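With one protein chain removed, the remaining protein chains of the complex are shown where they sit.
Showing subunit A:
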């Protein structure tokens, strides 16, 4: 066991030392532990390097938000400018626009998308023919696995003013075509409808699991008490899944600023930019396509910090609601 036990030319001396180690611990005990677990550290190493290089190096790189970073000069020689990038951003009218767009999309998401899986799960739970229930589940889970690019592509194919099938239908009914893809008024509804189409079915899983764990005896007791199905739904089923609903709601509040980045990026075009830009996509356009590294990093940092505050805030809220908290 003890790492000091080894044979060698001067084994006698070592044996003495090992005795000393055991008794008076000449050598700190952690060396022995590390040596015993050396293979575990070998296993740990690739992952640790990954986190240091791809997670922690960028965190340190966030410092360029306080610089006027020039790629060809490098990090060490770039000029430090303090909070100038942040001041510029807060003074820019784009700041209010981004905040507004992000906020409105998040509220739409909360109001329209968040309840959808709960309602569908409750309805699915009322289906008593298992084969039908499973058949519907199999169908509605499919879009979850399809990439956002395909979802956006299908939206384009359906809604284009040049022969898109849905736009043709609109034309048959109203006599004119609507440019859904370019009209800023249609951007937010499209985003929400896409996400509802893609994720509602999948979102039911967690609620269905919660529903499956509801005690059958409670239903039986309710039936004995003369409760009809609606009363059972209201008094037994809903209370049983309310804790899951609260947890997911709080989680969503913690990610309030995270609008679906890929989705919004894909659906953004030059005509709907005014309502489409959110923090993440703006960082991409300003940082990568225009090369304003420091300025865009400052925007990203602002968003990360607000995000952390929201996560901790929502976690605190979860604890107040008697949940065990997520972190």
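Note that contacts are C-beta pairs under 8 Å (C-beta built on N, C-alpha and C of every residue); 3 or more make two chains touch, one makes a residue touch a chain; residues count from 1.
The definition used in the following text is that contacts and distances are computed from a predicted model.
J.: I want to check something: the complex is missing a chain, and I'd like its UniProt protein name from "Na+/H+ antiporter subunit C", "Protein LplC", "Probable glycine dehydrogenase (decarboxylating) subunit 2" or "FtsX-like permease family protein".
T.: The UniProt record for the chain left out of view names it "Protein LplC".
J.: Which listed residue (A:105, A:120, A:190 or A:318) would be found touching the missing chain in the intact complex?
T.: Considering all chains, including the one not shown, the answer is A:120.
J.: Write down which of A:92, A:153, A:242 or A:274 is the residue touching the left-out chain.
T.: Per the contact definition at the top, the residue touching the missing chain is A:153.
J.: Touching the missing chain, which residues of subunit A?
T.: On the subunit A side, contact with the omitted chain comes from 30, 33-34, 37, 39-44, 46-48, 50-51, 53-62, 64, 71, 120, 123-124, 126-128, 132, 135-136, 138-150, 152-154, 156-158, 163, 165, 168-169, 172, 197, 200-201, 205-206, 209, 219, 223, 228-230, 232, 261-262, 265-266, 280, 283-284, 287-288, 293, 296-297, 300-301, 303-304, 307-308, 311, 326-327.
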